[in-house]
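Note that this complex is displayed minus one protein chain, with the remaining chains in position.
After this line comes chain A, so read on.
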Amino acid sequence: MDRIEEIRSRVALHEYGIDNVHTTDFPGNYAGYDDSWSQEKFEKNFRIDVKKLDGDELEFDMIGIDAAIANAFRRILLVEVPTMAIEKVFMYNNTSIIQDEVLAHRLGLIPIRADPRLFEYRAEGDMEGTAEDTIEFQLKVKCSRNKEAKEATAPDEMYKDHKVTTKYLKWVPVGNQSEIFTEGDIKPVHDDILIAKLRPGQEMDITMHCVKGIGKDHAKFSPVATASYRLLPEIILTEPIEGERAERLQTLFSPGVIQLENRKGKKRAKVVHARRDMCSREVFRHDDLKECVKLNRVRDHFIFSVESTGILPPDVLVCEAAKVLMAKTKAFLTELQDVEIGGRKDA
């Protein structure tokens, strides 16, 4: 790869810093390169490979796109894909040790399994809510002493209902919701999240309203535990590394990155799975090896990892994010059309 090509397409990891971090392939920036944007070129280069879809986790590669767009996906996933979360808490009774505000805060952070696409945003100032925009939950627990276990010393045996978990949250259908949803449709994602601990005599009587919201407003509406990406690592051995050095080199990368192959009775290092490397840059601590290794990352190869909270499957989240992005671009285009440039309206 020639020097210019490397600057254009690779981020270089050095011992004390990172080079070529910025996108530079703007049209006209490099002589002899046609960097003008064209749909065909983009369609030819752009690729999405789903590497892993496993429950709430999704890993996919997004190749052939600028960091700004990839980042937009990440940002939208984090804070702009809507979900349902508890927003209003009505405390009728709370004699537990947990303060009302703290309890409300804890309840708010519980992920609620309900498809946000089936709901509307609640109008500002609306305290009541309708079937279209509100899910209601009820929590009514009273802790009591377990009469059977007199000798017990463990709290689990001594008391009944002393651990208030999400399993106690009961969905209360609003309006015609019971016709649309069945019992299992709407409930907390996990039923073992500890909300509070009670002791005999303490009780809670709470109703809650879940509304639709986005993560920008509060982190509880974020549909993902985290969504992020990294660039594909690239490890280049600039000269053959053999014998003891090869074995040592193997230990300096994450397992499986470097393989030793036998060549004329000598072990020689070969990069097999650069993708697995965690980029710990351990090799730079070995003076004899750091000159023979070049660590790069591919600038337009994003390894996305989306970890859903469980409300929606991660693949759906990515699609939703794409829809949000499309809606935003559309909104932007319509805005552009209305804009007056230089005092006169552009047709």
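The rule is simple: a contact is a pair of C-beta atoms (placed from the backbone, for glycine too) under 8 Å apart; a residue touches a chain by one contact, two chains touch by 3 or more; residues count from 1.
What we mean here is this: contacts and distances are computed from a predicted model.
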Complex member absent from the view - protein name from UniProt, among "E3 ubiquitin ligase complex SCF subunit sconC", "[histone H4]-lysine(20) N-methyltransferase", "DNA-directed RNA polymerase subunit beta" or "Vacuolar protein-sorting-associated protein 25": "DNA-directed RNA polymerase subunit beta"
Per the touch definition above, residue among A:67, A:158 or A:236 touching the missing chain: A:67
From A:5, A:43, A:101 or A:291, residue that would touch the chain that is not displayed: A:101
Contacts of chain A with the absent chain, listed as residue ranges: 11, 13, 16-19, 21-23, 67-68, 70-72, 74-75, 78-79, 91, 94, 97, 99-102, 105, 109, 215-216, 218-220, 222, 226-231, 254, 278-282, 285, 297, 305, 307
